[in-house]
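All protein chains of the complex are present and in place, except for one that has been dropped.
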Amino acid sequence: MSFDLNLIAESLPMMLMGIGITFKLLIISGFLGLTLAIFLLLMRISGRWYLSFPAQVYIYVFRGTPILVQIFIIYYGLPQFETVRDSIFWPILREPMGCAILALTLNTGAYVSEILRGGVLGVSKGILEAGSALGMSVRQKFIYLTAPIAARLALPAYSNDVISLLKSTALASTITIADMTGIARTIVADTYAPYEIFISLAIVYMIFTFGIQKLFGVIERYLGRYTQREG
Amino acid sequence: MSTSDAQPLIQMQGVNKFFGSFQALKNINLEVRKGERIVVCGPSGSGKSTMIRCINRLEDHNDGHIIIDGKELTDQVKDINAVRREVGMVFQSFNLFPHMTIVKNLMLAQQLVRKIPKAEARETAMHYLKRVKIPEQAEKYPIALSGGQQQRVAIARALCMKPEIMLFDEPTSALDPEMINEVLEVMVDLAKEGMTMICVTHEMGFARSVADRIIFMDEGEIVEEAAPAQFFDNPKSERTKKFLSQILSH
């Protein structure tokens, strides 16, 4: 048994060809998931049970089940129904890519909404009272006070969730998508060299993780400039 | 303003307030005329903060009537906002908006609530920052300021809304001793200009020199209401005497 560096040199470019798909999955689901999370958050804090209860159930179900199961239900499961196959969503749901993005979006939306809620709960009551005392409406308080402060508070947890999402994109390979992991699995099946292929790919993922952390560090410093005494 | 001297600016009639089964306010009756300066004192948990928080409806009352400048406080959002525009409030813990610079803190509600254009809002903000003597801090964030400076900003922020009435909820209690005076000075200036003020405070020196009337509360009730001289030198109630002996002994 040996560690074949030539094999890595040959396979790495092939795996990196999947980088576009990995990023596509990450960015589209990340953006849609954040949008979904904001909707779920607004439902939860609306104070109306018929909005907050469904949001709570949604979050509970999607956080309580494995993402792999969610991907399989959407990709393998939904076509069981004729109504799905006849619907306008079929062009999306027929494609593994559409299913993967949908599953990742629905999943990350549930997690991120809880993260955002944590941020909202972290906004001190006194600040909102000051807003009330100045005559600001509920909507104005949310937009100008709660949202910016909560966003800053939620940012560290949110960056962790983006990293989780990056790692979850690798599961797209289970429904035939040729992202970086999908390509790696094909190469391993051919060469039977799991150490070389998987370890070098793991390093690629770690570099991306590191990049995400750095990026959020910059955003955090920018949004959090009001938390530094000097400056 | 519609207020004539005959009609009080603030009227509280038979106000009761419950937190669950705990009665925080018991049959509060209070009238404040324009330009009057009231100091409210009493032991902690006596309901004094709750009372002034009811005046701009940060707390809602369960029974009775609260009428501010002829407008009764009801559940109507419109009425509440109309009243809040005329009532400024200063909190114990300053409650500045931490994510905005000082001048933005002063401009925000002017622009959103009073719909004042940005340039004019900034001008007003700078005017009041000069009055509380910290115009040079305008572009800093609240965290960079001392407690005393933050509280002066909070007062300026309330004044920017051109309120008829100012409520102070223990404005110096969270401050280090050396910063209390700079805040009290601003409050004294405000009193001299004829602002209608209700101050919950334990600063008895301030109460004696500025207040027209002192209200002593205990267990949710107004126990005693008197001019400062009479209140300090000749209190009627035993509870007042006990309270005064406790806070004046040190």
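In this document, chain identifiers A and B correspond to the written order of the chains, with residue numbering beginning at 1 in each.
In this text, a contact is a pair of C-beta atoms (placed from the backbone, for glycine too) under 8 Å apart; a residue touches a chain by one contact, two chains touch by 3 or more.
Following the convention adopted for this analysis, contacts and distances are computed from a predicted model.
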Point to revise | Protein name, per the UniProt record, of whichever chain is missing from view ("Sodium pump decarboxylases, gamma subunit", "Amino acid ABC transporter membrane protein 1, PAAT family", "Oxaloacetate decarboxylase, beta subunit" or "NADH-quinone oxidoreductase subunit J") | key: "Amino acid ABC transporter membrane protein 1, PAAT family"
Revision key, fill the gap. Displayed chains in contact with the omitted chain are A
Check your understanding: Among A:52, A:174 or A:227, which residue is in contact with the omitted chain in the full complex?
Key -> A:174
**Study point:** Hidden partner chain, touching residue among A:31, A:53 or A:76
**Key:** A:76
Check your understanding: Looking at the whole complex, which of A:5, A:61, A:92 or A:215 touches the chain that is not displayed?
Key -> A:61
Review point. Hey, which subunit A residues sit against the chain that's not shown?
Key: 1, 61, 63-70, 72-73, 76-81, 163, 166-171, 173-174, 181, 184-185, 188, 192, 194-195, 198-199, 201-202, 205-206, 208-210
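In the analysis below, only the chains that are shown with their structure count from here on.
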Revision key, fill the gap. Touching subunit A in the complex, subunit B uses residues 56, 58, 77, 81, 84-85, 87-89, 91, 93, 95-100, 108-109, 112-113, 141-144, 154, 157-158, 161
Review point. Which bits of subunit A are touching subunit B when the two form their complex?
Key: 124, 126-127, 129-137, 140, 144-145, 148-149, 152, 225-230
